[in-house]
Structures are given as C-alpha cells and as structure tokens.
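One protein chain is absent from this view; the other protein chains keep their places.
Naming follows writing order (A, B and C), and every chain is counted from residue 1.
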Amino acid sequence: MRSTIGKTVAAFAVLASSVSFAHAGDVEVLHWWTSGGEAAALNVLKQDLEKQGIGWQDMPVAGGGGTQAMTVLRARVTSGNAPTAVQMLGFDITDWAKEGALANLNDVASAEGWDDVVPGALQKFSKYDGQWVAAPVNVHSTNWVWANKAILDELGIAQPTTWDELVAAMQAVKDAGKVAVAHGGQAWQDATVFDAVAMATGGPEFYQKAFIDLDPDTLGSDTMKEAFDRMAVIRSFVDDNFSGRDWNLASAMVINGEAAFQFMGDWAKGEFLNAGKAPGEDFLCFRFPGTQDQVTFNSDQFALFKQGDTPSDEQAALAKAIMSPTFQSAFNVVKGSVPARVDVPDADFDACGKQGMKDLAAASSSGNLFGSMAHGHANPASIKNAMYDVITAHFNGEYDSETAVSELVSAVELAQ
Amino acid sequence: MGFLDIRNATKSYGAVKVLHETNIAVEEGEFLVLVGPSGCGKSTLLNMIAGLEEVTTGDIAIKGRSMNGVRPADRNIAMVFQSYALYPNMNVAQNMAFGLEMHGIPKPERDKAVAGVADLLQISHLLDRKPGQLSGGQRQRVAMGRALVRDPDVFLFDEPLSNLDAKLRVDMRTEIKKLHQKLGTTIVYVTHDQIEALTLSTRIAVMFGGHVQQLGTPKEIYDNPANMFVAGFMGSPSMNLFPAKVAVKDGAAVARIDLVDGGVASLPFAAGNAMATHDGRDIILGIRPEAITDEDGADRKSKAIHRIDARVEVTEPAGSDTFVVSNLGGKEVTGRFRADVDVKAGDVFPFAVNMEKAVAFDPKTEQRLG
Amino acid sequence: MATNASSQVVRTGAGARFVIYTLLAIFCLYYLLPLYVMVVNSLKPLSEIQAGGMMSLPREWTVAPWQSAWATAQIGVAATGLKPYFVNSILMVVPAVAISTVLGALNGYVLTKWRFRGDTIIFGLLLFGCFIPFQMVLIPMARMLGLMGLAGTVPGLVFVHLVYGIGFSTLYFRNYYQQFPTELVRAAMIDGAGFFTIFRRIMLPSSGPIAVVCIIWQFTNIWNDFLFGASFSDFDSQPMTVALNNLVQSSTGVKEYNVHFAGAIMAALPTLLVYIVAGRYFVRGLMAGSVKG
Partner (left out) sequence: MATTANTRAGNDWLRNALPKLVLSPSFAMVVIFVYGFILFTFYLSFTDSRILPSYGLVGWENYAKLFKLRAWGIAIDNLLIFGSLYIIICCLLGLALAILLDQKIRAEGFIRTIYLYPMALSFIVTGTAWKWFLDPGIGLQAVMHSWGWESFAFEWIKDRDMAIYTIVIAAVWQTSGFVMAMFLAGLRGIDNEVLKAAQIDGASNWALYRRIVIPQLRPAFMSAFVVLAHMAIKSYDLIIALTGGGPGTATELPATFMYSYTFTRNQMGIGAASATIMLMSIAAIMVPYIWSELREKK
C-alpha cells in the first residue's frame, strides 16, 4: 500500500513537473510565518536565493500553528502541484517521507557535512530511512518559564528550582492578589505545560517511555497520575478567564505585571523584547523547575518535495542556503530560537539566546534532548492530538486525574 | 381532403388516454370551435394542432402535408392564448414583430406588416407600450395582432376571451366574428362557453371525455343534439330532459309523462316522428325551454303545440322573458314564458309544448333515438 | 411596488408603533454591534486597544491601520498588504458568479419548461449536492483538479465554486421559472424561436429579481470562502480571504488588532456593497420565486 501511494505521488510529481512548473529556476515555498518578525527572518533566505538568481514564490497559509498549511499541502500534493519546499514540524516530515513524496538531499548533505553539525535528536526528523529529506532551520525549546522580575522581587521570591518552590512561589503571588500563571486555554498550550510538568515529574526516562515509546504501562502509571495532579495544581493558579486566550495575550499579562509566570516556549521572548523589556532586568527566563538539564524541543524544517527523480538545482541551493551558518544565525536572532546546527557562533544572540544554545549543546551531548510531545516531535499527529484531548479535558475539569490517566491510555491506543 | 385534417389522432400520457381517435376535416376559411367542459381534451387537441404536444397515434395535416414531427414554428400557424402570453419585456410592436423576426423577415417588411395589422385592430397608438401598461381588452387585441401579422394558414385560439369581463367579452366576440368574415381565415377556436361556440363558429365539435361527441353546424348541434351530453351542454338555460314512456295508438306515438300530482300527461309526438316504432319504451324526452311556453306565446307556425297542465314551482322573471319552473316526470322543467304572463308559484297553469322541437334519447346509452 | 403588503390591512395604534420602533431599534443594535466593534477599533492606535476598552470611541483617530492593511501589512514574506489579493479574488469571483448564474438559469429553464422523464430526480440530485460538507471533498477534488490540469489555477478555483454552487443557483431559478407562464414559452415556440432564443429573448429579460438573489448568494459564498481558496490556489492566485487569514492568524509577534479589523472590513467591503446596492431587490427577488411553494 505504501508503494502504491508512493507511485501515485511520484506519478503526480512527474505530471506536475511537466504541467505546472513553468517558472523554472524559482522555488515555491509553503509556510506559515506571516508575522512581521518571522517574515523578516525568512526574507533573509529569500534575498540569499535571489542573489543566486533563484526566484522566491511565496505561498503563506497561516493558522493553527501550521495545521492549515498542512491541509493545503495535502490538497497540493494530491493535485500533483506540490510546492518546492514546505515548512514542516517533526512527525509530519516522517509521514510525508513515508508516502515517498520527499526529495533525497543526501548529495547536498554529505557535501556540506550536515551529519556532523546537526544534533542527533533533530536528525531523527530530518532524515528518513537514512536519507536527508528536510533542512532544519531552528530549534525551539519549549520548557521555559517566563517571569515578571518586578513581581518576584517585590514578593521576595527567588527563581524556583523545584516543583515545591514553584508551588510556593505561585501561592505567594496568588496571595498578593495577582495572577500566578498567565495561561491561554488552547489545547497546544495546555499540552506545552504538560510536557514540562511530565518531564519534571517523571524525569527523562519516563518522558521517553510515555511520549516517545508510547508504553501503555508508563502511560497508565502513578507517575502519570502525579503529573496530572500537578496540572490540576497549576490550573488552580490560572485566572478564570483563560479559555481560548492566545498565548501572546498571556505573555502580555506577564509583561504588564498582571501575572508572574508563563510556561511557554522560547518564541515568547519576542513578545517581551517587542514590548521593550530587557532579559534579566525586566523579565527572567529559566527552565521549568525540575527540567534544568533537559531540553524539550521542536524544530521548524523545510521539507523538499520531489519535483523529479533527483532534487532540482534550486532545491539543492535552497537547502544549502537554509543550512548556511550565516542564515541560521541571522534567522534565529530574529526568531528567538536557536540554530539547528551546533557550530554557529553565538555572538549575535542575547542572553536568553546564548543560554538556549548552550543548553541545547549540553542536552544534545548528554542525551537529554527530547522532542516535545506538545509540538509534534515525540509522536505522530494522531497520537499527539489524542493526548491533547485528554490533557485539555483534564485541565478544564472534565476528568479527575485518575480518569485522565485511563483515558490517556485508551486514547493513545485508539489513535494508533 | 380538407385544409386541416385531423386523422385518427389520439393522445396518451402513459396509460391514460386523454384523446380518443378523432377525425375532423376543416375546410379553408372555416371557423371550427372545439367546445366542452374542462378536461374534455379540447385544449390537448389544439396543442396537438399547434405542435406543442406530439400526436400519439394518427396524423394531423395542414394543406395536405403531414405535420408529424414538424416544429410549431414550421407549421405556419398562429395562436392566441388564454393569458395572451405577451412577452412582458417587449413593447407591443416588438411583440407583434417577434414571430416575423424569428422567421427571418427583414425589418422594413416587419414594420410594414405590424403597422398594417395595428391599423386593422386599431391599436396603432399602443405600439410603444409594454404589455404591463395595457388593459385586458387591449392585451387581447395585441395578442390577436401578433397572430394576424404572421398571416398563417391556420389561426388557433385557446379560450381567448375567458379573461375579459362580460361586456368586453361580447364586444370582442363580435369583433372576432367580423374579422373572420373580413379576412376569411381558417380558425380553430377552443372555448368552454357554448354561447361563444354557437355565435362564432361555422362548425362546432362538442367534446367530452376525450371523445368528439358531435361535429356539426351550430344549428345541427342545437336542434339535433347527438346525445344527452350535447343536449345538456349546448344552450342556456339548458335543454329540459325528463323521463317519459312511448305509447302508440293508431300509429301515432305519444309520450306519457308522470306528473307530481299523480296524474299522467300525454304529449303526442309530431307527425312523421320515428317514435311510432318504439311502443312501450322508456325514453328521456328533451325539450328546450323556448319550446315550452304559455299558450299565447307558442310558435304559431308549429303544427304540434300541445297543452299540459302542471303546477308552477318557481317563476324567474328575466326582463324580456319569464322562466317558469315546473316538474315533469320527476325532473325540473323550465319553460320560457312571455314577460307579462300572470303566473305565480303554486298555480296550476297550462303549458304549451312544441313537440316539433322535441327529441328523445335512450336512457341507457344516452344516444338520440330516431 | 404593486404588491400587497399585509401592512395595508393591519392597523396599529400609536402606542404599539412606539413599541415596534423600539424593538426594531434594539435589534439594529444587536446586528450592528460587531460591526461597530470592528470599525471603532480599526480607527484606534494599537496602544489604545491594548489599554482595553474595546467599546469606547478612539481618543485619537487614525486611518493608519487602514493604510497598513491595504498596502503595507505583512501577508507573507513580502509586506504587500491586501491589495494584490483583492485582484485575485475579483478574478475568481466574477467568472464564477457569472457562469454559475447563467448555468443555474439554463438548468432552471430546462427543468421547468422542457421537462422530460426523470428531470425531477436530476433536480433532487442537484439539490442534495448543496449539503455536502466541503471539508469532505477536499482531497478527491484536489486529485480531479490535478488530472484536469487545473490545479493551482484561477480557472480551477472557478470550477470548484461552480460545482458546489450550481445546486443553489438551479434551485433559485427553477422555483422562479416554475411561476413563469408556460404559455409565453409556447407562444415563442409558435413564433419560431428555438431553445436558446426563447431563453435569451423571453426568459432572461424577466429574470432580474431572481438573478439578484442568485448573484448575492453566490457572490457572498464564493468571496468569503477560505477552504477552497487556500487549498486550490497557487502562490499567485491566493484570494483575499487567505491573505486576510495570514494577516490575522500570524503565529507569533504582536497582534495588530487595529490592522486586523481594518483588513477584515476591507475584505468584507465588496460583499457589503453588493448587499447595500442590491439589497432592495433582494426581498423582491425572494418574493418573486424562491419562497413560494
């Protein structure tokens, strides 16, 4: 069955190359980076290519953290009109590679020595069956805490390093009449917090077994129940108006001093910087208590879709451009993430950025770098969303922790 | 062979036969009226002549040419519809010229033809108006004009006067008759109004239940209806139909009629009537109201005026006449008396019956006897 | 209007009229509220919005958000504003609405004036097609468009909208033509007009009211469509709604709500215009056919 699809897709690709690719020498890029900062970062790439005489055809489809774009991609591929390159996350790349739709970049990769500079945990997604199929742009780490320094100072709270300290800190903030945790009630945000809580509660092995290996016993374990219990604790420190709130509005609450903490990935930094806040002075960034050594990540990559038997020159050029250290640096400085290759100089990055790069390198070498479940880097979309359902339902009080654990087990089973 | 031949034409919708074998030959210049109650098949027949509906079996020919499979447009016919069917978006002149335009007639000729017909119908002043701005009568004229301007072989009229008020209807009736006399065109005209049929036609086909009940001149139809349906349908007030029994005495036939009071009245048939061979037979006697009068109002030329004394049930003065209702043979019978006759309900009054005008029907087949 | 209004018969007293006007006014508020929120906030600087008070009038009026949304807002890599996408939408909507209306009219004409065995079933099939959820057809449609060589093109989009709009177009025209006197068609046949001549000269000139209904309906649906627009367009044929979505849904960065609202109103202007201009014919058109049995 896989080969049938592969053939179909390949056939369409051939058809596409003969029908709709009149613009030889151009690349069409499907992505969802449409905010000012992201677009500026992407513009670096665009100009890079244009210098080489390769035109950039922009195909932005925003919405739902890329889900809208993935729907469009499916229609485009099915119609035999696949874009040249597509922004993708984690298991989506693997899924598309399984369908035989992605181009083999091994030639570029070996020439450029990607194998040596990209962390193994990332390569797991960039490669399929030993072949490079995507070029990673960045690494976001998701287990960050963003804190309003003024509030912490005022209440005499030190940077918490354990779960208990965090609870105490949250309680102190709450007692002071402020919102302890700024949170937006959307499934992926709930899951982002759960990611960190689970890692802190059970440690890396537990995380690996539960979210990556999908071991039913671990999923149904008491540790998992403990993690859900902690989610309930966090819920009690979130204001009542959280449902449906966008994450950047939650960030704004920390920025404005309405709330003390936000548990969010490193993209939140942009919000603070845009608001004229300085890291270390106005706000603090630190790992979620209990996960100081671990990094859960997600990585934006560009998967290159087959346009023929071998990747086109433009695709090779694009892949090369994405992986160039200068682009990786320039892009990630703007985006707030860290480069996907570990050999990029950190000169242009700010304190949080430098910290992130250091953490990444350390975690990578010590085996503490894990794909984030909440961001589709631990398990495929079907399972991720099944977990979302349970986590969100529990966070909204539809399940108690016990039910949540058993629901989690059966939801994962159903989604497999 | 006539000008317009309907030969064994039938029409069925699936298993339902709405028109049975019909044969009518219309001569050039004839004015044929198809008359009957709604659902009798008259409009279907007209539509078949027009080509708007296919003939199921049989044939319709115009000028000897079979019209089977010929489009309405190619039959050289014109039709005036009940609703006039004027194109609402075109003015009167455009409406009238549309058919000519469709047949590729050049504009100057069209204009000339339209002007001529408009003049004939006295609607020249309306040519620029839209149908919506016209009165009912004016629309009717335009609809006729649209038909006339085509100068077709056959005109078809589908109840053209039924949407007009009573006064206008009578006027237009006269006008249509004049027009026919003047132009000598061949017309097939559908109506449910028997007076229209009688006044306009040169021949009438009375239809009922998908059958032509009788085909004949207005006089034939009126005086000698072929069956009880035609007798009852044509004429107003309609023909009195009541049961009687034939008795033959000395070679002369008499109709014996039961009276309400219990007595029996006898009405001798006119001399030479075929009833003499039907001794003892039950019949339905048909006598038109104008043949039942007061004694002074009876037709002086008739040789068969007979008197019946019967009780008057209702009198209906109608200005020029008074209709007097009595009961003969258990049925209501209407007589047409002079207006000044002094008669009132309850009286037993002498009725003068003109037996020359009497017809007899078989009660079972309802067909005319003799 | 020569039509009967029940208001000509029903009489109401002064007190009742006061109540009626009050009720009508309250509902005006209900319907206008979201528009008010959008308009007011599109004319404020962002700082005022962030400070709260979404219902209040701007302290400082500005049209900068409008200019930005139109010409300089970030849609993708390029900061082009909505301007270029506007043209894409027009290129898609106009032919789609035109063809859909004409085809619907022809279908309605056939289904009422040239009836044949099985026509009711065909109409029923067309009508039920209106109810198919669009999310369901995305993948097979993509494949068909690919096979037809229409993938990622404006004609492809037009085709898709045609396919899923034809049911309603046909419904409107069929119901309307059902009341159109058949005698007119017969008269024209006798006058020698053929199938298309009757349609063009007799039916179409009288179809104004229902055409308005059909055009409003199709225009609104096609202009506002996002799913097909996003899935079946190419980098150079994305319609307005996709651009608006990119503007509003950007994943990170400051949300410029004032620009979003300005863009949203801008994207809605053509349909609003259609409603305001053609609105008074709308009820007349509905009356002329589609709501009668």
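Everything below uses one rule, namely that a contact is a pair of C-beta atoms (placed from the backbone, for glycine too) under 8 Å apart; a residue touches a chain by one contact, two chains touch by 3 or more.
Remember, it's a predicted structure, so these values are computed and weren't measured experimentally.
Per the touch definition above, the residue from C:32, C:57 or C:71 contacting the chain not shown is C:32. The missing chain lies against chain C, touching residues 3-12, 17, 20-21, 23-24, 27-28, 30-35, 37-38, 52-55, 103, 106-107, 109-111, 114, 116, 119-120, 122-141, 144, 162-164, 166-167, 170, 178, 194-195, 220, 224-227, 241, 244-245, 248, 257, 260-261, 264-265, 267-268, 271-272, 274-276, 279-280, 282-284, 286-287, 290-293. For chain A, the residues in touch with the chain missing from this view are 1-2, 4-5, 9, 64, 67, 70-71, 74, 77-78, 95-96, 98-99, 185-187, 240-244, 380-382, 384-386, 389, 392-393, 395-398, 407, 410, 414-415.
What we mean here is this: only the chains that are shown with their structure count from here on.
Chains that count as touching both chain A and chain C, per the definition above, do not exist in this structure.
Most remote chain with respect to chain B, judged by CA-atom centres, is A. Chain C has its Cα centroid nearest to the centroid of all protein Cα atoms in the structure. Per-chain CA centroids place chain A at a distance of 38 Å from chain C. One simple way to say how far apart two chains are is to compare their mean CA positions; for chain B and chain C this gives 56 Å.
Distance between chain A and chain B, defined via averaged C-alpha coordinates, is recorded as 91 Å. Of all residues in chain A, none touches two or more other chains.
Counting only residues that touch two or more partner chains, chain C has none.
Note for the complex: chain A touches chain C at residues 12, 15-16, 19-20, 28, 31-39, 42-43, 46, 56-66, 68, 71-72, 74-76, 78-81, 83, 246, 248-249, 252, 267, 270-271, 274, 336. Residue ranges on chain C touching chain B, taken from their complex, read 181, 183-184, 186-194, 197, 201-202, 205-206.
Residue ranges of chain B in contact with chain C, taken from their complex: 47, 50-52, 71-74, 77-79, 81-83, 85-89, 98-99, 102-103, 146, 150.
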